[in-house]
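Up next is subunit A:
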Amino acid sequence: MPYWVTSLLRVVGGLVAVLLPAGGIVYLFLFKMMSFMQSRLGPMEAGPYGSMQLLAEVGKWMQKEDLAPENADLRIYRMAPLIVLVSTFLLIVVVPFGPSAYFTNFETGIFYALAVGSVSVLGILIAGWSSANKYSLLGGLRAGGQLIAYELPMVLATLGVVIQAGSMNLNRIIEVQNTGEIFGIGIIGNPFIITQFLGFLIFMIAVQAELTQAPFDMPIAESELVSGYMTEYSGFRFLIFFIAEFATAGVFSFIAAALFLGGWGVPFTWFGWDSIDEVAWWMNFVGPVIMFTKMFALVGVIMWVRFSYPRFREDQLQTFAWKVLIPLALANTAVTAILKVVF
Partner candidate 1 sequence: MAPLSDATTDETQDDAPAALPGDGVREGIIDNLRSHIGDQIVDTKITPNDDLWIRVTTDGWLAAGQALKEAGFTYFCFLSAIDWMPSPYGTGENDPDAEQKEPDTAIVPGYTGGDTRLQVFARVTDLNRHVGVTLKADVPDDRAVMESWSHLFAGANWHERECHEMFGIGFDNHPDLRNMYLPGDFEGYPLRKDFPLLARMVKPWPGIVDVEPMPAQDEEEAPPAEETS
Partner candidate 2 sequence: MTLTDRQQLSYIASQAADARLNVELETEGMTLNIGPQHPATHGTLRIICRLDGEQVVWAEPVAGYMHRGYEKLTEVRTFPQVTTLVNRIDWLGSFANEVPFILAAEKLMEIEAPPRAQVIRTILFELSRIANVSLFLGDLGVQMGAITPVFLAFRDREYILNLIEGATGGRFHPNFDRIGGLKDDLPKGWIAETRGAVKKLEEFCDTIDDLLFGNEIFQSRMRGIGIIPADIAKDYGLSGPNARASGIDWDLRRDQDLPLSYDLADWKVWTHPDGDSWARCWIRLQETRESCKIVNQLLDQIPAGPVMTKVPRIIKVPEGEAWVATENPLGEMGYYVVSKGGLGPFRVKIRSASFNNISIVPWALKGVYVPDVITILASLYFILGDIDR
């Protein structure tokens, strides 16, 4: 296929892979699941059972006035939401959806993903500073501290997976999970959630913090800071932040599904495949469906926790990261390394 066709496919695929989860998450979880948990119905008017509500909201935000505070640093103020959204798009590039359905096949896939995932911190920080608003500043500074603190547990948790899989390539990690066996029983493969359960927990907690979702939503902290670093943003720019928040939730869940739940695959023994090269071509179409299912399950857990828990104070948050999560993650890595050598 000519290069421009594949590039076009990749662009379209990237947009779909980022925006479709965002829309689905917003509708399913934010509008409906949260409403049911709070014994109300949620949006019901726009479309059947309110399914078009997000489109209506997008339309509403897009036609709002482009405001900025008088003292805001305009160029940076305008750049900040875009930086956050760009980091999401950069992240989706390494997520594979099938044996040949990937955007790129980096050998250092997960390493690249973790590095690029911290670009959003910059966006949040400069959003806080450039808004010329004390609430935003407080939110931005809190975000800076929190996001950097929780990067480390995330990296250390993935270290265990990388050690166990023996590679940083996400497709290889998925292959190892689906061809592996547990104590000789290969019926469910070897999803790393079983052996790396501690790593999985740490990763999910770190993701919750990276997304600034409750109980780690100090940077937003609606009852104190109105909206934290997002206070001065309205209209289209707020829409970018909003989409970026849920899209990043989706993308991180894709990565977690790939790392811990076996990604786009089902255990290869069900079909008698031995390696990734033997996987049938139709897996490229079923794989995305499986990925999406796993992603929605994980995001459901993230959102469930978000709607139930009050928030930590930032010093409690930092204590939790530095004194609890990082030692645990280090211990997990050490044990994994030892067991990998022994077995």
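Everything below uses one rule, namely that a contact is a pair of C-beta atoms (placed from the backbone, for glycine too) under 8 Å apart; a residue touches a chain by one contact, two chains touch by 3 or more; residues count from 1.
Behind the choice of candidates: all candidates are chains of the complex that A comes from, given by their letters.
Keep in mind it's a predicted model, so treat the numbers as computed, not measured.
When you check 1 or 2 against subunit A in this complex, the one that touches it is 2. Listed in rising order, the residues of subunit A touching candidate 2 in the complex are 34, 37-40, 134-135, 138, 214-215, 217-218, 221-224, 226, 307-316.
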